[in-house]
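A single protein chain has been omitted from the complex, and every remaining protein chain is retained in its original position.
Now for chain A:
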């Protein structure tokens, strides 16, 4: 475990975040967008844990924070999927481009 440098963890988190960001900004299917957001959140979690274990001042706070993020993400996905389901029932679509009703 000690053989893996910090930069590798950070690089993984960066790549994961970028993939997530790309997916969140470009995909048309709302479910994929939600999954991409999960990717970004998990990239953040990796960052948090990395610094908590291998940072300048290691502390347990980072790991606790990661657990919080996982809990909030779970809740968010539950609510998000629920909203998406009711939207699908009403609109018969999960295409994110059709969901522009906030404008009005």
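Please note the rule applied: a contact is a pair of C-beta atoms (placed from the backbone, for glycine too) under 8 Å apart; a residue touches a chain by one contact, two chains touch by 3 or more; residues count from 1.
Basically, contacts and distances are computed from a predicted model.
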From "Sugar ABC transporter permease", "S-adenosyl methyltransferase", "NADH dehydrogenase subunit L" or "Protein translocase subunit SecD", the hidden chain's UniProt protein name: "NADH dehydrogenase subunit L"
Touching residue (missing chain; options A:24, A:48, A:73 or A:94): A:24
Those residues of chain A which, in the complete complex, touch the missing chain: 21, 24-26, 33, 96-97, 99-104
